[in-house]
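For this depiction, one protein chain was excluded, whereas all remaining protein chains were kept in their positions.
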Amino acid sequence: MLNLNNIEVIYSDVILVLKGVSLDVMEGKIVALLGANGAGKTTALKAISGLLKTELGKVTDGNIEFGGKIIDQKSPEEIVRLGIVQVMEGRPLFEQLTVEENIKVGAYSRSDTIEIKKDMENVYQYFPILTGMRHRVSGYLSGGERQMLVMGRGLMASPKLMLLDEPSLGLSPSMVKEIFKIIELINRENNTSILLVEQNAFAALSISEHAYVMENGRIVLDGLSSKLKENEDIKEFYLGLSQVGKRKSYKEVKHYKRRKRWLS
Amino acid sequence: MRPCGVFDKSYTLDIAIIRTWQHWVILISALILLYIFPLFGSYYLISLMNSLAISVIVVLGLQIVTGYCGQISFGQAAFMAIGAFTSSILTIKLGFSFWIALPLSGIVAGAIGIIGGAPSLRIKGMYLAMATIAIHFVVIWLILHLEITGSFKGLFPPPPSLGGFEFDTDERMYYIIMTVMFIMTYAARNLSRTTVGRAFVAIRDNDLAGEVMGVNLYYYKLLAFFIACFYAGVAGSLWAHWITVVDCEQFTLIHALEYVGMLIIGGMGSIPGVFFGVLFIRILNEVVMFTSPVLAKALPWLGTSPAAALGLTAFGLAVVIFLIFEPRGLAHRWEIFKASYRLYPFAY
Amino acid sequence: MRKKCLIFLSIVLTICLSMVGFSSSSFAKEKSVVYLSLADYTGPIAGLNVPADKGTEDYIKDINAKGGVDGVKIKFIGIDTRYDVARAVSAYKRYRRTPKLLVVNSIGTGIARAVGRLLARDKRVQLTPGDGEFQAHLGSTFIWGPAYQDAFAASMDWVMDDWKSKGKSGAPVVGYLNWDNAYGREHLRGGKQYAEKLGIKMLPPEFFPPGTLKHDVYLTRLAKAGANYIHAGGIDPTPTNVIRDAYALGLTKKIQFTTGYWGPTALGLSVHAKALEGIVNYSFFLRGEDTKMNKTVTDLWKKYRGSLDKLNGVYGMGIAWGMTYVGALKIALNSVGYEKLKGVDMYKAYQGITGFERAGIQGPCAYASDSRRGSREIKIYRVKGGKIVPITGWQKTPDAVSLHKF
Partner (left out) sequence: MIGFLQQAITGLMIGSLYALVGVAVVLVYKSTHVVSLAHGQLVAFGALFFWLFFGGLGIPFWISLIPAFVLTALMGLLIERLALRPLIGQPLFAAFFMTFAIFIVLEGIFVLYLKGESRALPAFLPTGNIEIYGISMPINQLISFFVAILLFIALSLIFRYTKVGLGMRATAEDHRLAQSAGVNVRNIFSYIWILSAIVAAIAGIATANVMDIYYMLPYIGINGLIVAICGGLDSLPGALIVGLFLGVVENVGAGYLDPIVGGGVKDVAAYVVLLLVLLIRPYGLFGLVRIERI
């Protein structure tokens, strides 16, 4: 459904961030995108959702295809209309707006009032906590509530593809569990494809079907999540397990890292 | 960008304002040309040069507070008024000579500028800009309503004199104004490479970060206002003794806006930019002045004399065009030109 | 984009420069003298200057068309100063060394004072509005008509007459409302003393900044202090605006408003005829219906401007300036000839033009070696039925300038 074909992204005409990234997201599937900080995961998401343009970034090579249409020159709101919603990192909210208004903004690109009402009820079903705070100003929500609100807002655009950027960041383990449960639920019930960027590789690999690993602006590894989970390197770096399942010391990791690289 | 083959072999050389002998030649010949200008320049050109130089001094001050220190000020015209009136009061009522009144009026304007700059400690950006506009009106109102400033009648300061020699014509004033302008330019140019200048730039780029790094915000912000208003005060004093009549109708908000426009067109944070900006706006003004009678004849619906209206529009449009197409001002163009000249025939 | 912009700018610049060349080369080789008008054509006093300078310009055009003054053509230059002293000074400096620049008409009290010093040094004639200080100091400045204070004093005479004719006893209370600048205060320097000598009770004067949009505060204060008459100053449309506000407050019924020379002209009348009904206006030049009766004025207006409906009384004043200038030029040319003609000669000529008649637009010229007054007569008008009609004939103004120590 979504294909990134060898895209290259440059910020303010100088900084080359993505150096030829290709990835595919199939319809109705959850795809995970893993990688260290600064690998270019968020940039890839922004390239898809069109938000790059607001940050002086540009897709200079390759193209992004969504449902057969090339979308890399489209504006963010057009892309939303096509059915791609990005749930940004850091859970940004419209803090002066109430919870309900925040959710309503999510449906801004739609004009089918009845459907919107239905979707709104749907969102409240997914996130029952939000029902009680409908008219509260959203700036005072807690981290987990914010994450739910942000995802709920994303859902309101009735997306075919959701780009989730680190939904588990800074949440308690139980909350992370809940969030991931809901992600799966959304995927299953609405048949929404999900591209998930995560640091919590274990959780991401558990719910996703397919996964990509990025480093330094390149995709360095990809495959079925179940397979990747078994991959030694992944275990090393993302799951924090040594070959025999023991924790390794930091020193060894450094040593190993210097020695072995996937690329370059 | 250094010319090819010129290297700085010592720190002194690195921070020198004038680096090569070619610079010296250009500087000295330009100075000579400047000083012998009255011998062949027409009367009108000399008076234009005088007003240009006074504007340059005012905009230099603005460059320091806005271009270097990042504190937007629309109060320059008001502080010029303070300088002009201080100088007039000192010479007329207290019998000071012009030569003492000139720096004193700068200091008085600077001191009042510190009060005027006080809001900058709490606010910045357009809040500060609006505050300086407010200060402008309050200052002008005070001048109009105080007895000592001659109230609505204005004051008539005498032309400066030195040992019986009266600087009472534009040609004679020219030398004083040019010399003062030269000194002020040198001082401003020098300032930008000292600790103070660097502190200003730090405050401009990020005042909080600057404070964390040990720049005393209050001190340097107020210092920037003091210097800017000092410049304005000196310019005001020169203006007063050149025109020999001051009243507050000479210092309006439009003038203050014009100074800021000059700064934008010239380029923020650059001393040569000040000259470019002042020249550009003044020449534009004169061109409009000259062409408007012709235009009025060609297009009768423009009215009897559209000069003022067209002048405003031309000035505004110039600022608009520069903000869109060349936000770094003429100084930036000048740098590009210099660099390409030095590197010729290579591209870089 | 940038390139286009540069090209555009350079085209504009070349056009402008060529125009500069064109306009400077058009200084004729024929015998000509220059009349410079530093006037505000677009600011607060434009309502006065534009029609007035049109009058001068048309009159000069007419004289030139008839072959000039003894073969000498007059060049009229009007500079828009926008009520800005700095601009006026630099504009004068531009023309300071122009040969045969004899007279500078500097409109605006602040401008007159700033440029006046330069003109005195250059020994050139300066014409200026009714600022009494010049009369008191006798520089090389001549005022257009009676000084402001003289005319104000004359209006106080009328106030006393009016008060008595209404059969009221006691002293009338007069309020004064004017601009917060030099011009606005000039009337009182001498005028106040005169009024008090007559036994009029003057309220503390009210001043407001030029360009104020609403005048309710001042008007209500004066009304509350019991003013029977209010002098509304400023230059049209300011007095019109003041009276408009008074009308909205319902004050015009109780209080008689008076205005000065620059009070409601055709401009104000065309905008607020209803509010202005009944107000009194004193003037040293013909205005309103009187202007339309004056053949000189109407002929010139018809010739250059068209329909009489839009004729403004101030246009006539402009013609009077032109007439005085031509009259003085004749005297000067007779005495020294064209080649030697200088500002000083014109200065002497202006002093010697005493009693000069200007087609009845203004009283006989009162310029003399000890007088700077353009005339000493004023006429009092009243707005009736949307028209400015005279209610008195020419009256001689008292000398109020001498009552103030300048």
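As written, the chains take the letters A, B and C, and residue 1 is the first residue of each chain.
Here is the rule we go by: contacts are C-beta pairs under 8 Å (C-beta built on N, C-alpha and C of every residue); 3 or more make two chains touch, one makes a residue touch a chain.
All values derive from a computational prediction rather than experimental measurement.
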item	value
Touching partners, among the displayed chains, of the absent chain	A, B, C
Given A:Met1, A:Ala36 or A:Val105, the one touching the chain that is not displayed	A:Val105
Touch with the omitted chain, as defined above, among B:Ile264, B:Leu284 or B:Leu330	B:Ile264
Sole residue of A:Thr60, A:Gln96 or A:Asn191 that reaches the chain not shown, by the stated touch rule	A:Gln96
Among C:His272, C:Lys330 or C:Lys387, the residue in touch with the chain that has been omitted	C:His272
Contact set of subunit A toward the excluded chain (per top definition)	49-51, 54-56, 75-77, 80-81, 85-86, 88, 92, 94-97, 101, 104-109, 153, 157
Contact footprint on subunit C, counting only the chain that is left out	40-47, 49-50, 180, 204, 206-209, 211-214, 216-218, 220-221, 224, 237, 240-241, 244, 248-250, 267, 271-272
For subunit B, the residues touching the chain missing from this view	72, 118-119, 122-123, 125-127, 129-131, 133-135, 137-138, 141, 144-145, 206, 208-209, 212, 254, 257, 260-261, 264, 302-304, 306, 308-317, 319-320, 323-324, 327
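Following the convention adopted for this analysis, only the chains that are shown with their structure count from here on.
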item	value
Pairwise touch network: line, ring, star, complete, or other	other
Maximum inter-chain contact count - chain pair	B-C
Averaged-CA centre spacing for the pair subunit B and subunit A, given as whole angstrom	54
Where subunit A touches two or more other chains at once, by residue number	none
Contacts with 2+ other chains: residues of subunit B	none
In the complex, subunit C residues that touch subunit B	1-2, 5, 9, 13, 16-17, 19-20, 22-24, 39, 41-43, 50, 53-54, 57, 77-87, 89-91, 93-97, 110, 113-114, 117, 121, 180-182, 184-185
Residue ranges of subunit B touching subunit C (in the complex, touch as defined)	42-44, 47-48, 51, 144, 152-154, 156, 168, 170, 243-245, 247, 249-250, 252, 254-255, 287, 289-295, 303-309, 321, 325-326
